[in-house]
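A single protein chain has been omitted from the complex, and every remaining protein chain is retained in its original position.
Right, chain A next:
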């Protein structure tokens, strides 16, 4: 069968990262193509290129043999390409119908007035076609996530009312916010719609991808590393390809994993917080790295946020270096020597407009104060010292943090906590969005910190990273710890065991 959409040799660069290197995929008519890969493998970037929101730096796109040049999502829509976004893209203060036809009101407008009744009727028909029963006059904010996802799908499918050719619908991790029953509903819709459209389906849940796709592309580090017919491959095989790396132990610097010291830095007993998690027992010793594995909603994010001071626990007790604590905000946590390295560096990690020097001294200005005033020379020397020690690639201490690459920004965050004398670090997806080289540097740094006796709590995008870095891995599911694994060098648990406890 000939391809409907053909992407060949797509290249996309971001400052400091090559997100797509020479990626080629094709989508045939009436087909569901699965796209898998770890976070940062380039799946979302590729989807955005296909959807017209990113313009590729190289390569070509053809649709039914015609060259495609798309400058905006609107252009893509004109060619029958619609996208259902990972972070939902509905305007919450509008009704369902208004969202479905947002930007398309002209079709219901006469003499300058919009005929809402006709729009509502059309929206109702559209939802009926995919077999969904939702009140089209309801405010979108009142719908469940699952219902919103269906509305997004319906919105993407309205393209068929205006575009002659078969549609291509891009589904970017549509299942990440859905429960099992809702996922079944979504899949049933996708299957029944295959006669009218092709789909590209992105997910990090391999079994899902295999269940819904005809063919599967596997991406890694910005490139397609394999393609399979879904019937001819199993989830473990795909997993192997997706994460498989020669010399894993070396990658995670396992040789540098030292036995933790005796001092217990974090001790939690029966910890719980308003339904997010409960009965969590946790010990982290100086120099120890404890990883928590679990799916979205398992409660592991909330546990880390509790220790960072962003979420107050309401059951059990927590001791930091022997002192009973209950943090109402991050500030007392910082004073207790806890440093939080967030996944959203841009939102939570760094003040992007400030310089490296200013960011490093932010958590402990007293370290650069003299006679009650900030000593700029001292601040710059401190930053210059960190730039050298952590091999931060930057023009100098005065460089603005927003100009650094992700990996170097992450190093600045770590330097700040080291300056503030943090003895405990919470690493919340520390390598998200970093390329391979930058990841290795972060791993190196994490080993350094651990060797210096810093206690580390880690949650990460991949099991492999969690296992590779940690001394001890806890698995959480539905707010509880379901398994504990020793992860000393040479005795690392395997991913299948972890997965069993996760789902």
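By our rule, contacts are C-beta pairs under 8 Å (C-beta built on N, C-alpha and C of every residue); 3 or more make two chains touch, one makes a residue touch a chain; residues count from 1.
We take it that contacts and distances are computed from a predicted model.
With the options "ABC transporter permease", "Isoquinoline 1-oxidoreductase alpha subunit", "Glutamyl-tRNA(Gln) amidotransferase subunit A" or "Peptide/nickel transport system ATP-binding protein" in hand, the undepicted chain maps to the protein name "ABC transporter permease" (source: UniProt). In the complete complex, the hidden chain is touched by one of A:89, A:166, A:283 or A:367, namely A:89.
Although one chain is not drawn, the whole complex shows that of A:73, A:222 or A:493 it is A:73 that touches it.
Of the listed positions A:114, A:185 or A:369, the one in contact with the omitted chain in the full complex is A:114.
If you put the missing chain back, the residues of chain A touching it would be 53, 73-74, 77, 85, 89-94, 98-99, 102-106, 109, 112-117.
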